[in-house]
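Removed: one protein chain of the complex. Kept in place: all other protein chains.
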Amino acid sequence: MKGKISRSILIIAMLLLSVILGACSEKEASNQSAGKEGPKQTSEKSSYPSKPIQVIVPAGAGGDTDLNARLLGKYLEKELGQPIVISNVNGAGGSVGAKQVLDSNPDGYNVLFFHNSLLLNKILGLVDYSYDSFKLAGISLLDQGNTFIVNSKSKFKDLKDMIAYAKKNPGKVTIATEVGGFTHLQLKALEKDQGIKLNIVDVGSASEKITALMGNRVDIVPTSLGLVTDYIKSKKFRTLGIMAKDRVDLMPDVPTFIEQGANVSFEKFFFYGFPKETPDDVVEKFSKAVEKVVNNKEYIEEAKKSLVTPTYMNPQEAFDYIKETDEYYKELNSDQ
Amino acid sequence: MLQRYSDIYSGIFLLLLGIGMYLTTFSFKELTSSKIGPAFMPQIISIFICIVSVFIIVNGFKRLKFLNESKEEQVEKPAYFPVVLSLVLMIGYLILMPSLGFLMTTTLYLFFQMYLLANKSTRKIPVLIIISIVSSVVIYYIFHSLFYVMLPSGILG
Partner (left out) sequence: MLEMLIAGFTAVLTFKIILLIVLGVILGLIFGSIPGLTATMAIAICLPITYGMEPAAGMSLLMGLYIGGVSGGLIPAILLKLPGTPSSIATTFDGYPMAQKGLAGKAFSYAILASFFGGLLSIIVLILISPPLGNLAVQFGPFEYFAIVIFSLTLIASLSGDSISKGIMAGLLGIGFAMVGSAPIDAFPRFTFGFSSLDAGFNLLPVLIGLFAISEILLTAEQKMKTKLKADYSNSGYRLTIKELAGQGWNFLRSSLIGLGIGILPGIGGGTSNLVAYAAAKNQSKNPEKFGTGIPDGVVASESSNNAAIGGALVPLVSLGIPGDTVTAMLLGGLVLHGLQPGPMLIQTHGDIVYGIFAALLIANVFMLAFLYLGMRGFIKLLSIPQHILLPIIITLCVVGAYGVNNRLFDVGALLFFGVIGYLMMKFNFPLTPLVLGFILGPLLETNLRRGLMLSQGDFTPFLTEPIAAAFLLLTFFSLFFKFWKNRKNRKDLNVTDHNNVTS
């Protein structure tokens, strides 16, 4: 019986509290909505950003996407005058984080920082959105150091060696990748261009690839040169060349694949993307800030250490550039 | 009653789960040409689940026989009402958070959950209200404003 009484008290209390809080929240809500539709709209233009901006990195902390985002964020903070919060939303090849930005409030406080893999997820049929589902704020940097590395004891001195050997021994050169990732596409392009067959194995992330090469489980690892400079300096690994169109100033001694007779070139690009409905002026303001950072000498100096090339492309340039890339990838993937 | 048949019920449920899991794997496609595809492991695991669930069911029947021979168990029936109510509270907390924001839903949740768990003697509503408000404000402030964990701000944002 006592239970019943206490239960009814509980229910009354619940009702009372919800009424009180409900009234409060309605008030808040009306205030808020009035603010949003009324004069706030105009003030938002000039006041953006008025609170911390969340940059979603759809990759784990410590990887190259994360590091580039954090370094850019450090300088963007100074330009925009608000904290830039890097949130790692890991999983499913980056599609979880990308989706989260697409579904977020398009107020300019949620932005995606990502690279080529966004296109691949769509091409491989894993997701139904791509670069054109976002409102791009531009490209901030390019990584032209996409390279093949081998153990320093390897029999391959350069790319020609490797291709010659692979032609004679199809399926004998073991090469590491992450299936469905950017490096996987590079290998497909090389196989297609040279008419060779490689033993492509999945070993996982960038650091797992390095582990596999150290343990001599694979012959070649495609990776980004900036991630392995220390191994090359210490003569543990050697590079077979980079997949840039021309030699890159940051690494003048490294030959390109094209020089060595393989017509394969890839650039990894990093872009910022907002949800589609984000106001233009907000995106523009953010994009301008990115431009300033990319041209900042201090930033360029710091970025140099990881062998990436700060390059600013405005939203339109970025869109055209990515579109072109996307078509190339589709073509590569269509006739496998 | 539930206690006595618990193994049999759970075993049957798990057997069905295993079968369902096995059937689901037929929709998995091979995307790469390697020896085993994405369906291999789930199939093995679902087969094991079926086998082990049969063991659990058999053991459940053995135990039932054993219990019938011995005396009736005297188990005090737990109160399920507060459990269900707690769950409803938590689910409501989760559903309302995006629209009402972390601060408000947390205050509400804390109050009702504390009220629910408290004994009659310890159920001092003003104290609970104060604790709920203070702790949710402190948590929100620390994580949102100090550590920049982007908790849903809802209508207050």
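Chains here go by letter, A and B, matching the order in which they are written, and residues are numbered from 1 within each.
One rule holds for everything that comes next: contacts are C-beta pairs under 8 Å (C-beta built on N, C-alpha and C of every residue); 3 or more make two chains touch, one makes a residue touch a chain.
From a predicted model like this one, the values you see are computed outputs, not experimental measurements.
Asks: Using the touch definition from the header, name the shown chains in contact with the chain that isn't displayed.
Replies: When the entire complex is considered, the left-out chain reaches A, B.
Asks: Under the stated touch rule, tell me which residues of chain A contact the chain that is not displayed.
Replies: Chain A touches the chain not shown through residues 3, 54, 56, 60-63, 66-67, 70-71, 74, 86-93, 95-96, 99-100, 124, 126-127, 171, 174, 179-180, 199, 201-204, 207-208, 210-212, 214-215, 217-218, 228-231, 233-234, 236, 302, 305-306.
Asks: Residues on chain B that touch the omitted chain in the whole complex?
Replies: Listed in rising order, the touching residues are 6-7, 9-10, 14, 21, 24-25, 28-32, 34-38, 40-42, 45-46, 48-49, 52-53, 55-56, 59-60, 62-63, 66, 78-80, 82-83, 85-87, 90-91, 93-94, 97-98, 106, 109-110, 113-114, 116-119, 122, 128, 131, 135-136, 139, 143, 147-152.
Definition applied: only the chains that are shown with their structure count from here on.
Asks: Provide the residue numbers of chain A that touch chain B in the complex, in ascending order.
Replies: 2, 6, 10, 13-14, 17-18, 21, 25, 28-29, 32, 52, 54, 83, 85, 87, 124, 179-180
Asks: For chain B, which residues are in contact with chain A within the complex?
Replies: Contact set of chain B toward chain A: 31-32, 100, 104, 107-108, 111-112, 115-116, 120, 123, 125, 148, 150, 155-156.
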